[in-house]
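The other protein chains are all here in position, but one chain of the complex has been omitted.
This part shows chain A:
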């Protein structure tokens, strides 16, 4: 068992609405309630869910970019939530973040070198010559070259900018990286490059990832374990393999079956969720999913199901009906046609040959 890098317990973040100096707090947005999970070194935990489910708030509360309302976050056994500002800054060296928008998350007035240098100097990772060398190494690590260092963000494409963001996150040699939708703004061919890069880095450096995403196929590809969030709570948490093979929560099933797949004639929507997600301002009574759930009974609208162990595969599910037999969600796609495989083979061979000549 690898050592746990991150332990999150009963993390809660509520945003008061209204209020102000002399006014009463009118209402509370329950963005994240009672979220618990752990991430080990070299492991990827994905948090999936739709907009407003609290997945980004969770990521930010872990980093204490948002002050959690309650709960505990431990990084390498050290409690983050009660640290003084000075200690927190030092601890941030070990946890970094990569954001969704590579256009908005780089300072347009700083060159790549300055962007990477700032955390290196701030955290005392290196100085002088060695810091310069580290910048060069970082650029190489993320697939850029040394001559990129003195350019400005606007000179780069979206994929390259995301590489710079990853290099910045790596600059302090962190143990944990929280990736908040790191590939959502990228085109599919570039997305694949960044996903591969993240996986390579993890293997090389033993990084722990919290991978926040709404895209199930990317999650399927990158995650070891998956936590599905709905309206601020985790409704299902399981090893990735199992979650996709045998999803126990009706919301997980709805999500999986709604994802469009690049196979014509394969319609999977067996249990489509109806209507829209309710507001976190005023979550429904009982199970928050019950107004949209095809299995909902009277019990669901009264008692909120606790997250509990279901089956023996390590799945945690918050559903009163989690033990009931469920329809198969993922119709297996037919294998790639012979022609397609042959053509991909030709391309791969040509690429390998080109790489050989480039080396020679």
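Keep this in mind: contacts are C-beta pairs under 8 Å (C-beta built on N, C-alpha and C of every residue); 3 or more make two chains touch, one makes a residue touch a chain; residues count from 1.
Note that contacts and distances are computed from a predicted model.
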item	value
Chain not displayed: protein name in its UniProt record ("Permease", "ATP synthase subunit b", "ABC transporter ATP-binding protein" or "RNA polymerase sigma-70 factor, ECF subfamily")	"ABC transporter ATP-binding protein"
Given A:47, A:75 or A:256, the one touching the chain that is not displayed	A:256
Full-complex contact with the absent chain, from A:146, A:187 or A:306	A:187
Touch with the omitted chain, as defined above, among A:34, A:76 or A:241	A:241
Among A:12, A:132, A:217 or A:301, the residue in touch with the chain that has been omitted	A:217
Residues from chain A at the interface with the omitted partner, ascending	50-51, 157-159, 187-193, 195-196, 199, 214, 216-218, 220-221, 240-241, 244, 254-267, 269, 272-277, 330, 332-333, 337, 339-340, 342-344, 346-351, 353-354
